[in-house]
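Got a structure for you, questions after.
Note that one protein chain is taken out, while the other chains of the complex remain in position.
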Amino acid sequence: MADEEFLQVKDLRKWFPITGGILGRTRAHVKAVNDITFSIRRGETFGLVGESGSGKSTVGRCILRLLDPTSGSVMLDGVDIANLKPKKLKPFRRKMQIVFQDPYASLDPRQTVKGALVEAMRSSGAVADAEAATRAAKELIQRVGLNEDHLNRFPHEFSGGQRQRIAVARALATNPEFVVLDEPTSFLDVSVQAQILNLLKALQKDLKLTYLFISHNLSVVEHMSDRIGVMYLGKIMEIGNKNVVYRYPKHPYTNALLNAIPIPDPTVPRVPAMLIGDVPSALNPPSGCVFSTRCSYVKQICHDKEPPLREVAEDQFSACHFSEEFSFETVISKVQQAETKRGNAAGAPSSSG
Amino acid sequence: MGQATEEVLSKKDNQARPVLDIKGLMVDFTTYAGVVKALDGVILDVKKGEALGLVGESGCGKSVTAATIEGLLPDNAHVVGGEVLLGEDDLLKKSKSDMRKIRVNDVAIVFQDPMTFLNPVLTIGTQLTEVIDMEEGIVDKEALKVLEEEGKPKPPTTGGNASGKPWKPTRSLRKKALRRLATQALSKVGLPDPDRIFDEYPHELSGGMRQRCMIAMAIARNPVLFIADEITTALDVTMQAQILDLLRALRRDFESSILIITHDLGVVASICDKVSVMYAGSVVETADIREIFANPLHPYTQGLLKAVPKVMGEKELDSIPGSVPDLIYPPAGCRFHPRCQYAWDLCAKEKPPHIETAPRHWVECHLYKEMKTSG
Partner (left out) sequence: MRKGMDETMPAPPPKRVSPMVAEVRYALHLLTLNKLVLAGIGLAVGLTLLAIIGPFFVPANTPNAINFQLGSQSELGNPNIGWAHPLGVDTYGRDTLSLIILALGLDMGAAGLVVGIGLVVGVLLGVTAGYIGGKIGEAIMRITDIFLALPLFIWALAIAAVLTRSLNSLIIALATVSWPGYTRIIRGQVLVEKGKPYVEGLQAVGVARWRIMLRHVVPNSIFPLLVQATLDIGGVILTLAALTFLGVGLTPLVPELGQMVSNGTTYIQIDPALITIPGLFIVAISLSFNLVGDGLRDVLDPRLRR
């Protein structure tokens, strides 16, 4: 295991049983996460993308043991936390935290900000006594861009963006090394989102954090991540460096996904939608490759044999039988090239937004 | 109007009266906490065949504007000024029953969440045919077509039948005709197997398909204005792409005017001709789509464009400091001035007028002066 690999997820599975009948027998399973393998390096931001039903949120919760995985392992700094008994888990709980999607439901509405922070610190053992906790709370709230008198207020007195800041503060209260960010800006306006994303980036640098950034918003993920994992129906389709994957993906699903992003630039040519129809149900995923029912390059082998996730280019992994034959180039790549040309022609650096 | 503007306008078929013309609309809401001055003089227009994107963040008033056009404001809302002209009629002066007719025939709206719009206990077919049947004579016409195709004798269309009354199709004939019209509408929105979907219930369909059904119901009456209120916000990106393709195709084929309400600048860039940017109850900037991205004038628009991640590998996002104002106690003068880096004392005193600073580019900001007109 490489020294820099901080978190290693191997063959992670989370199946939700569907019970039925008088005796409550298990009739079927929702295969939300189905044999996922990937790793995150220390200090990086790993972006996990996927559409609804892909299982990305479930992965986050399984890693944090908010849900117990059905099988598989999660190695954090050498210890398999997926299979630890709850009592042994407590010291590891400190190291990893989560920021949720909904700023309006992620805090107890009847608890003050200070109460929430102090409770977090004391429950995790990050701090010795009440006085130290108060001092730490003051420091923490300022670090996320709010100030001391906000400590005595209640969540409903804040805006969505401010609440997310508080949620980040609460996550940082235990001095974690690893933070799962589960759609942290989906419910926020664009301008507020920018503030929160900038804050997260600054915190990562200052506190040397490792992030797992889960989102369905591909532009935000591109901005935040170093490496990307693309999920579909419980399985990983592609993993790789962000710049490579966003421009030259090796999996047809990734290609379709990236070309569907509406780019905020009217001069960019519109690509007609590549994927038709809907995602199949996770109760009964297609046999063979889960994407086979919607793939434009599908062949018989795709229905018969599930393609393993393998390295198809340097540090780029794909779960497709034919990855080596594809040389996709996304709209994003073409637009970036055009930008660079324009920038060079104008003799000035291209506008970076 | 200057000569330059006139030339530009005469090139497109747009010099006719706009389909929708909102002039200085002001709407207040009375709530427990106080009076929310939600709309503070909204000015926008949509021309025939045009797709206008109404962009803004939460609380800017875009949904309230849509609700006002549709006559769907709640009881605690009061229109305190302005006009909403659909063609020549002021919708604000219409009675409730008139608005109901208008909602059906002229201005269709599709919302973000199809599940709240579709009745869960009725099949898609029942709901769709209900809408189609509202138009006088359309079913009869289709029934005649059915008879023709089946080779049956056509009834006399004038003079009535034996008892002197005009001909009416039988119930089964009506059902057939309605079903045909409905399945045609469903296939127009790109639904595969419309015959099967006709008999299905909303919960049996996926989100994207429900959205398409809603669009089918909306366009069934060939409305002159079609309002899409955040219809792709809840959809996955691949489904969103399909819906946008559909909207583009519908525009091509039907020439209806569309008002697209969204907070996503990418969606706007991919389908709109013109954009109006709203902030805290007024339209702060309106321009053609390329113009607004290339040359945003209002500081808020500039800030917004800089805050959006554009998949270009930018390092930092510029955010707009502060947050959206409380509309019960809004800032005086220009509502954006507390957050504006260019603000000076005039901005805190007077609300800037809505002026045309360049051809077909309007801004509400004291930084800019009215475009000089020649002659």
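Per-chain numbering from 1; labels A and B assigned in written order.
Note that in this section a residue touches a chain if its C-beta (ideal position, glycine included) is under 8 Å from a C-beta of that chain, and two chains touch if they have at least 3 such contacts.
Everything numeric in this text was worked out from a predicted model, so none of it was measured.
The residue touching the chain not shown here, chosen from B:Leu72, B:Leu122, B:Ala294 or B:Ala332, is B:Ala332.
Residue in contact with the omitted chain (choice from A:Gln8, A:Thr70, A:Gln97 or A:Ser191): A:Gln97.
When the omitted chain is restored, the residue from A:Leu12, A:Val49, A:Leu64 or A:Leu203 that touches it is A:Leu64. Not every partner is drawn; the one left out touches subunit A at residues 61, 64, 66, 90, 93-94, 96-98, 100-102, 105-111, 119-120, 123-125, 152-154, 156-157, 167, 170-171, 173-174.
Convention: only the chains that are shown with their structure count from here on.
A straight line joining the Cα centres of subunit A and subunit B is 34 Å long.
On subunit B, the positions that touch subunit A within their shared complex are 57-58, 192, 206, 208-209, 236-242, 244-245, 248, 263-270, 289-290, 293, 303-320, 323-324. Across the complex, subunit B is touched by residues 51-52, 159, 161-162, 189-195, 197-198, 201, 216, 218-220, 222-223, 243, 246, 256-257, 260-268, 270, 272-279, 332, 335-336, 339, 350, 352-353 of subunit A.
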